[in-house]
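The next block holds one structure in the form of structure tokens; read it before the comments.
Missing here: one protein chain of the complex. Every other protein chain is in place.
Which chain is which? They are A and B, in the order written, and residues in each are numbered from 1.
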Amino acid sequence: MSNPARADAAGPTKAASSAPLLDVTGLSVLLQVNGASRAVLRDVSFTVARGEAVGLVGESGAGKTMTARAIGRLLPRGAQVRGTIRFDGSEVGALSGADLRRYRSRVAMIFQDPRVHINPVRRVGDFLTEALRTNLGVPPAQARRRAVDVLAQVGIEDGLRRLRQYPHQMSGGMLQRVMIAAALLTGPRLLLADEPTTALDTTTQAEVMTILDGLRREFGLAMLFITHDLDLAAAICDRTVVMYAGQVVEVRASALLHTDPLHPYTAALAAARPDITRTVHRLPAIPGRPLSAFETPPDECAFASRCTCTRDVCRTAVPGLAELDGGLSRCIRAHELRGQLQAAPDA
Amino acid sequence: MPDTSSVPVLEAAGLRKQFDDLVAVDDVSFRLRPGRSLAIVGESGAGKTTIARMVVGLERPSSGTITACGHDRSRPPRSARDRRRRGREVQIVFQDPYTSLDPRQSAEAAIDEVLRLHHGWPAGRRRARVDELTGLVGLDTRQSRALPRSLSGGQRQRVAIARALAAQPAVLILDEAVAALDVSIQAQVLNLLADIRDQTRVSYILISHDLAVVRQIADETLVLHLGTVVERGPTARVLDDPQHPCTQRLRASVPGPGWKPRRQGSQ
Partner (left out) sequence: MSAVPLASEASPPGRALALLRATGPAGIASAIVLAVAAFAAVIGPLLAPYDPNLPNLALAWVGPVGGHLLGYDFEGRDVLSRLLAGAQTAMLGPLAVVMISVPGGTLIAVTAAWCRGASDAVISSGLNVLFAFPGILLALLAAAVFGAGLPAAVLALSAAYTPYVARVLRGAVLKERSQPYVAALEVQGAPATLICLRHLVPNIAPLIAAQATILFGYAMVDLAAISFLGLGVQPPTANWGVMISENQVGLLEGYPLPALTAGACIVVVVIAVNVLGERLFDQAQDARR
């Protein structure tokens, strides 16, 4: 039973283990808000192969963080989940107890704001070694040694001193590197990075991304990289999944995202960004504002109200995710619009 | 008002700010002419926001002078009248749309309050001006009357801009004013700022870490590093041909076509 959403990058198929490491199929999530059920994800499907970096891009309400939370089994209570998430063949939703703990050591999350996710009154060393000691039963001294090693790998020398420090004694960039180190300590196969550099300086972002990218390649880790920055995703990830209003609207090889997008939203998003190499009189802005899944009617294209290419056919039904030139697009007019959506000017 | 473009509308000379033993800003000088826009860029901790706060009066310079519209504002205002006059010279829009509006005030009420503060106009005239301003920033009637919690981030920033413009300032400081916005909304607000500049001849000081936004909005750029100016010049030149290693590092850190994360070398 192959996942129709699995798309290969433009190039040779991956040999060896062709089964994807992460396989999300038809994921729909409803949250309970003030007694009412609200859809936040609709039929989300994509795969991450072993050792592959996949970007997840979108604006507010797109459902990027919700997707990561669903994968990480961190959804709020009362959330209704439909569809399947398979990690290394096992159904994630069915895990519990020891299996679930083992799963958590194999799928590591890195969050946006490190200060929110680290206990400020405990030392960094305690934080780093906690998962090792509790989930994997590693003796404290050995755990500390491994912590020092992994700190060196993220570019933090004098690890022993750093282990004894408190979070407030470290800068944002350094703390984020500590988070990455913590994520790597348990020997994960998949990294879920949720906007890990958004709160950082541009130069710090570049440093942290360099470390993350380097380590990922070195250990052959797969990564799902969530960001609102299309350029950043394109730089780090082999493939990019573009989300809008709780749905996947495009899956494309990152290299082709700017030059040959398959969905009007992707093209519009890329075009709306100012260009660092030139000034334009006015930016081509998308009218309206980004919507959440529950704000869009369930029987038409979610982007129809803001799209410049809308026709009657777009409002008759929700378009399905269809294959096109090695990528996927949820635009019902994708074939027609091929080649006309190009946003980026020629280099 | 005659456009004497050679007379700077804002001038800072030898600005310095010291907090205990930390020197946040050291010997910073710049000039801003009417209708022009200046960007101040640099890493966090470089002193950009401290400069903005000094210019707008929220922080007092340890030494140096700031002159706006010909009036010195290096020392605290001496009277309520002084304070209000300064409010009509330089205004600011902050980064976080979720805390820069009074949660109990609608846009109309907030703008009206500013008008009442600065002018002794009758209600009718104020009403007209409120409508003019909300129209200028693209807010419809519902949005102007709604409380901030019913508005999205982009809409709140529009309110903040309208409120700042109500005082008809000569200089508007945008302290990372679009950083917290979605890309598509950011584009709308950037276009709005360009429209406003065309219509009112206001001068912008843009504090931003996002160099693409800087390119789009600012004529000139100042690069700060650890409180001092390391490079300055026309934005296009500074970004296309950076001279100082700090500027080069900044420029090289921006993701774009063909960019790959590389270690940039130590400071």
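One rule holds in what follows: contacts are C-beta pairs under 8 Å (C-beta built on N, C-alpha and C of every residue); 3 or more make two chains touch, one makes a residue touch a chain.
The model shown is predicted, which means the values in this text are computed figures rather than measured ones.
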item: Chain not shown: contacting residue from B:37, B:50 or B:100; value: B:100
item: Touch criterion as defined above, residue of B:84, B:197, B:244 or B:262 at the omitted chain; value: B:84
item: Which of B:129, B:163 or B:249 contacts the chain that the document leaves out; value: B:163
item: Absent chain, residues of chain B that touch it; value: 56-58, 77, 80, 83-88, 90-92, 94-96, 99-104, 106, 113-114, 117-118, 142, 145-147, 149-152, 160, 163-164, 167
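Methods note: only the chains that are shown with their structure count from here on.
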item: Inter-chain centre distance, chain A versus chain B - centres from mean C-alpha coordinates, in Å; value: 33
item: Complex contact set, residues of chain B against chain A; value: 43-44, 152-155, 182-188, 190-191, 194, 209-213, 215-216, 236, 239-240, 249-250, 252-257, 259-264
item: In the complex with chain B, residue positions of chain A that touch it; value: 59-60, 172, 201-207, 209-210, 212-213, 228-232, 234-236, 258, 268-269, 272-286, 289-290, 344, 347
